[in-house]
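The structure follows.
Removed: one protein chain of the complex. Kept in place: all other protein chains.
The block that comes next holds chain A.
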Amino acid sequence: MIHYFEGQLGHAFAIIAFVSSLLAAYAFFKGRNQDAKWTAFGAKIFYVHSFAILGIIGTLFYLITNHYFEYHYVFSHSSKILPVYYQISCFWEGQEGSFLLWMFWNAVLGIILINTNKFWKAPVMLIMSLTQVFLASMILGVVIFEVKLGSSPFMLLREVIDAPIFKTNPNFIPEDGNGLNPLLQNYWMVIHPPTLFLGFATTVIPFAYCIGGLIIGKNKEWIRPALPWAQFSAMILGVGILMGAYWAYETLNFGGYWNWDPVENAIYIPWLVLVAAIHVMIAYKKSGSALKLSMILVVASFILVLYATFLTRSGILGNSSVHSFTDLGLSGQLLIYLLVFITLSVFFITKRWREIPATKEETSTYSREFWIFMGASVLCLMAFQVLIYTSMPVYNQIANFFGFDLNLAPPTDIYDAYSLPQMILAIFLAILSGTGQFFWWKKMDRKKLKAELTTPFIISLVISGLVIVIAKITNPYYLILLVTCVYSITANAKIFIGVAKSNIKLSGGSITHIGVALMLVGILFSSGYSTILSTNYTSMVWSTEFPEEVNRDNLLLFINEPRQMKEYSMIYRGIRKETREDGYVDQNELTLTPDPLKVIKNGTDTLTLISPENSFFEVEYHTKEGKEFTLFPRVQINQAMDMIVYSPDIKRKLSADMYTHVRTFPDPDQEPDWSEPKEIKVEIGDQFFINDYVATLERMEPIAEIDGTPLNQEDVAVKAVIEVQGEYKNYLAEPIFVIRNREFVGRIDDQVDDLAFRISIQNILPQENAVLLAYQTTQKDWIIMEAVKKPWINLLWIGTFLLVIGFVVAIRRRYLEFVKMRDKGVEA
């Protein structure tokens, strides 16, 4: 039975959310000049709006947890066996759900803003409500004047998919859903998208203060309340980006945390601009310069978030990204969203441009403004560089629109296109973040500067000299980056000590800068010096056709056959399943049951699988001293989506990560090629060879049942118990010989997967007291894996923590400033 009511309810909530955001925007517009009545009314409407959003989310979640597969969204993104915590992830697998998540955060932030602002309530909430109008329209799913507005998550399957079955049976409901994309079945995917979308949502707040301020003619007063929010937004967005990087590192198989994928770039760009904006805003607060630049950068960071949304959701990226969303036909709507906000911003900035006095005095090289301005410029150049490369598909589209074919493809050399230019700019960033701090805290001239800088300069030269010698760094760029980063760390450490002595609450900047420099060092080592351990170890030349410079980075491992790889001896032990009770269990010891989550081990214990889709390859690393560690790289096979996804496993050491992932393994759906059967006559107790393994026919046993089914009275069955000595353990093979109704012979062979053979009883020869066995062999189980060592990656994560701590300190300081002034009633 199709549950119509729930979907209609959800759809109704969506319409209420849309209409109420429109109404709230209107009320706040009316109340923008401190009209208390309209503002209070707007706030009420905004609460209604927030309630409607909760209603949409609640309804959708209800549909997912109850497995209402008649709904397209539920069918495409979930399945019956999906654990509850991944049912939450279903929300952000689809576009509609991720818009919902964004709206949810906007609503939460809106309520916070309503309750923390007095003067700014109406103008800020006007912009907040306006963004909600556009977001709500994306999931509206109504047709107005023959234009489809938004894509509703409450569409029935039959309304979306044109399958023949719906013609014969319109009430057809599929048994199970497609399930969640295996890539998203990861705990990081439960927390990373909400964090990232909170980051997305918060970028609108500084924008809202800025444009709200310009609308009501408070051209400079918006900076104070906007600053802590800009910092909060940069922190959350930064953490969100890094969580995404960590997810990619743990889950994807491209071997790293950052790939310059358009989706990654799309968020990196606004983050850089936002950080630049924060610096310029701080400079404004201190000295009253660079107000126009603050406005432009704050507006640009939000517009770039909208641009990122457009890139990732319009389908324009097409082939160039691994994780863009499917096109829902919303590109027009997204483009309008982007253009409306660009127009709005340009209009109000130009309107107020003349009212803002230009800074008269010449900026001295020894002023803090000069250094801040330089830093912001470098950040913006970094953003610009990534932006123009990432926008290539957009150029193609624009060219198409004007009728010619541009045919640009993404750059093939990622290092040249992104890493190198970003690294060069990062060198400047490190120098500026080290030096600029001195100008910030003290009035400088040539002499003082020399006195301040000498110590950090010498210390950093000594430290980096040592590191360069030990780590054997020869690449000139790496060299300079390392020296400048160490300089930034020591210089900021000196500042931190100085500031912390007087007032630790002001130390946010120096902590953040140390964090960034540490991150850069971590990236330098883990990416620049990541070494492929498995490279060129099977130097068998197959084909002279390959040019010599082609690297062979992978290692072929046959089961239980050790193979040397650098200082390690590698052994592949076979495929494992992860169970709740016993951890990793050999797949060959398990038999399946009708319940996909339950398996039986060795015919006795019932175990619960954590995820039936997952299989793990047990790979041991041995050194001369013995086994050092074992890794379990994973493969996920999702039948419904026909996807095979490999994920690495990582051994984390203090100084390096050992990263191992499987590239390919024998297709489990394909029947292996068996050799011609070989017959062998053996007596009980005889030793013989199967596939080069010593085997013994222990005994012959009559049996009364086969696979739990008792034999008929007329039937006779016997099994041979054969013990085979493998490399590391012994295996039992038990082929069965049956005579049914005294005349039909049946042979049930037994297969030993690890040793790659199967054996059957061909005949029993009572006169000779022997049996005739036949065995077939196949290729042994194998994997092809890649092992990479990533040194000092931990510096990247430690740097990230410092970055967050620094931001928290800075946010606290700026927020308290705002609260103090608000309570004094001098908000503007």
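Simple rule for what comes next: a residue touches a chain if its C-beta (ideal position, glycine included) is under 8 Å from a C-beta of that chain, and two chains touch if they have at least 3 such contacts; residues count from 1.
Convention: contacts and distances are computed from a predicted model.
Looking at the choices "Phosphate transport system permease protein PstA", "Extracellular solute-binding protein", "Nitrite/sulfite reductase" or "Cytochrome c-type biogenesis protein CcmE", the name in the UniProt record of the chain not drawn here is "Cytochrome c-type biogenesis protein CcmE". Considering A:Leu54, A:Ile112, A:Ile161 or A:Val346, the position touching the chain not shown turns out to be A:Ile161 (whole complex). Screening A:Ala36, A:Leu339 or A:Ala409 for touch with the missing chain picks out A:Ala409. Only one of A:Tyr366, A:Phe384, A:Trp441 or A:Tyr529 touches the chain withheld from this view, namely A:Phe384. The residue touching the chain not shown here, chosen from A:Lys566, A:Arg663 or A:Arg740, is A:Arg663. Within the whole complex, the absent chain has one touching residue among A:Ser89, A:Ser233 or A:Asn554, and that is A:Asn554.
The set of chain A residues touching the chain not shown comprises 75-76, 161, 163, 165, 168-169, 172, 174, 178, 181, 319, 325-326, 362-363, 365, 370, 373-374, 377, 381, 384-385, 388-389, 392, 407-413, 416-417, 421, 538, 540, 542-543, 545-547, 550-554, 556, 641-644, 646, 663-665, 667, 782, 784.
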